[in-house]
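For this depiction, one protein chain was excluded, whereas all remaining protein chains were kept in their positions.
And then chain A:
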Amino acid sequence: MTSLLPGTDQVPETTSPPLAVDARDIRRRFGEREILRGVDLQVRPGEFLALLGASGSGKTTLLKILGGLDREAQGQVRVPARVSIAFQEPRLLPWQRAWRNVAFGLRGPDVRARATEALREVGLAHLADQWPKTLSGGEAQRVALARALVRDPDLLLLDEPLAALDALTRLRMQRLIADLCARRGLTAILVTHDVDEAVTLADRAVVLREGALAHEIPVDLARPRDPSGPAFGTHRDQLLSWLGVQDPTTDLPEEKTP
């Protein structure tokens, strides 16, 4: 398969397109249980990928491997140097105030200003001086999101960053993430259980199942996307059926114990 790039000659078949993530045949086992059994994942620069899958399917495990936090995994992984992660739990340092957590690891003269700006973007500028233990669950999660967004990464890994938020704040944060990624051309992988969120934000959605990326769907819808539109609905239904969710009045499939 060859492709034509505008303004260039035909690309020789041997040159592969540039990638922001190139992971091949990733395997990870915990004791007897093989959680990842050969995951292949390529992400283009600037692409927004949504990663879905049942609870316990290994999404966090995969994200940690991509983030370079798991040296026990097998396979080949190539990622950029600067990777930033918003973890599933906020993981804020309890002994540093909110803004210092956001600023963690930043260098330069205007660190405080940048951190405050990032907090303002997630709607928490007024809590900059608060201790993490005094933040609500959703606030802590947003501080963690600000910490991930503030440092122009080459790859942004988001592990259910909006799970603890109310509907309105969640919409705001989705918009913020979409804006930032578009504005800075970020490459992002978003783990989410919210199918609508995936279709709203992603250029492509993949479903992790039984240790491999079992399904994949490109989302070529114009932005901003309208969840009530028909094309949106098609994508939503497709993803839901891959996730085993069908008509609410039918019996649910049995839970599988691997």
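As a working rule, a contact is a pair of C-beta atoms (placed from the backbone, for glycine too) under 8 Å apart; a residue touches a chain by one contact, two chains touch by 3 or more; residues count from 1.
To be clear about the criterion, contacts and distances are computed from a predicted model.
As stated in its UniProt record, the chain not included in the shown complex is "ABC transporter permease", which appears among "Alpha-D-ribose 1-methylphosphonate 5-phosphate C-P lyase", "8-amino-7-oxononanoate synthase", "ABC transporter permease" or "Ferrous iron transport protein B". Looking at A:Arg33, A:Arg78, A:Arg91 or A:Arg120, the residue that reaches the missing chain in the full complex is A:Arg91. Only one residue in the set A:Arg28, A:Lys59, A:Arg147 or A:Arg170 touches the chain that does not appear here, and it is A:Arg147.
Against the chain not shown here, chain A presents residues 67-69, 83-85, 87, 89, 91, 93-96, 104-105, 131-134, 147, 151, 247, 249-251.
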